[in-house]
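All protein chains of the complex are present and in place, except for one that has been dropped.
Chain IDs A and B follow the sequence of writing; residue 1 opens each chain.
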Amino acid sequence: MEIKPAGKYIYSDIELDREEGQVIEDLKANSQEPIPDPDRWLDEKLEQNILLTTVDALINWGRRSSLWTAICFPACCAFEMIAANGPRFDLARFGMEILRASPRQADLMITAGTLTWKMAPNVRRIYNQMAEPKWVIAMGACAISGGIFASAEYAVVPGYNRIIPVDVYVPGCPPRPEALIYGIQMLQQKIARRKNIDVRKLLER
Amino acid sequence: MTIPLSGKDVASKIEEKFPGSVVESSQDNLVVKGNFLLDAARFLRDTEGLDLDFLNFVTAVDYYDHFEVVYWLSSLEHNHSLTIKARCYDRENPVLPSVVGLWQGADLQEREIFDLFGIKFEDHPNMKRIFLWEGFAGHPLRKDFI
Partner (left out) sequence: MAVRTEPFVLNMGPVHPSTHGVFRMRATLDGEVVIDIEPVFGYLHRGIEKLAEQRTYTGITPLTDRLDYISSMSNNLAYCLAVEKLAGIKVPERAEYIRVIMAELQRIAALLIAVGAFLNDCGAYFTPFLYMFRERERIVDLFEMVSGQRLTYNYMRAGGVSQDLPEEFMPALRKFMDMMPRFMDEYDRLLMQNEILIARAKGVGILTGEQAINCSVSGPVLRASGVNWDIRKADPYSIYDRFDFDIPTQATGDCYDRYRQRVEEMRQSLRIIRQAMEQLPSGPVRAELPQLIRPPTGEAYARIEAPKGELGFYLVSDNSIAPYRCHIRPPSLINLTALRDMVRGWKVADLIIIFGSIDITVGEIDR
């Protein structure tokens, strides 16, 4: 097979290669010393053993900064809950943009809506399936007391606290997303004060 | 505009076909006997010129001494509507024929009436409670339910 004679190639300007070479040379000249670790002070302090906190504070800080919500949205308040998750109110700021469909992966249940007796066993079950530690925010008037539907006694549970323990109550019908966010902050304060380790028991051992 | 058909005119047509089936009729609606309900409904749906092929809703009203089941029918073709009613006087065990065979849209609504009023619809394929759980005592929308 005959090989066709080479056409006219276009070669790039040698200047471009020189510029690129210069970049490499500059970087090499400037990188003779290792860059110091900006968090080096941590090591120093650790060496001096003066980074002090309680285990409780550390655990509570971790827990309250990433509350993941279980999906339990029976009624109207769900839309304010989703709006709080949405672009304007942006719950992601609190490390809780994730709505977990599986209760096993969630720590927080926001009960957004009326609870009926038919639904009550399911809510109890979701709560039981959530891993410890877990918290509950009762969102809206229906979740607190049955709200305007409380007089339909034959079907409506007057408040979630008949079924599951509630930590924070957020009133409103429905509460605005700001109110919900305030409720979440209240819950975070509550978590911050939680005692996880019983010192007395440890000493007894 | 949807034209409401005169209950009197339609009643005379039904009476002609099924004598003794209409209890009473007025400008707005007509009341048929429970045992003629299915025949009358089929007549209303299939008769040329009436063609009431769309069942807007079915519901019931409790008047203490009787239940009244209301069927609101309309025709998409002719754009007219008609209200027909049937009554049950038995409070313990009220029964009416089911119209699911004619309008499938009645399926869930008849179950709802059974749940909330306790009116049983014969020949309904799945006559059981819809909103409340099995074992719930009473029927909430009855006037004597507290």
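In this text, a contact is a pair of C-beta atoms (placed from the backbone, for glycine too) under 8 Å apart; a residue touches a chain by one contact, two chains touch by 3 or more.
Model, not experiment: these values are computed from the prediction.
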Where the complex has a chain not shown, which of A:Leu42, A:Val55, A:Ala131 or A:Ile148 is the residue touching it? A:Ile148
Among A:Asn60, A:Thr114 or A:Ser145, which residue is in contact with the omitted chain in the full complex? A:Thr114
Of the residues in chain B, which ones touch the absent chain? 1-2, 28, 53-57, 59, 61-62, 70, 72, 76, 79, 83, 103-109, 112, 116, 126, 129-133, 140-141
Per the touch rule stated above, chain A touches the missing chain via residues 71-76, 78-80, 82-83, 86-88, 99, 101, 113-114, 116, 118-119, 122, 126, 148-149, 151-152, 154-156, 173-174, 176
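Here is the rule we use: only the chains that are shown with their structure count from here on.
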Chain-centre distance (mean CA atoms) for chain A and chain B, in whole Å, is 53
Touching residues (chain side chain B, partner chain A) in the complex: 131-133, 136, 138, 140, 145
Touching residues (chain side chain A, partner chain B) in the complex: 117-118, 154-155
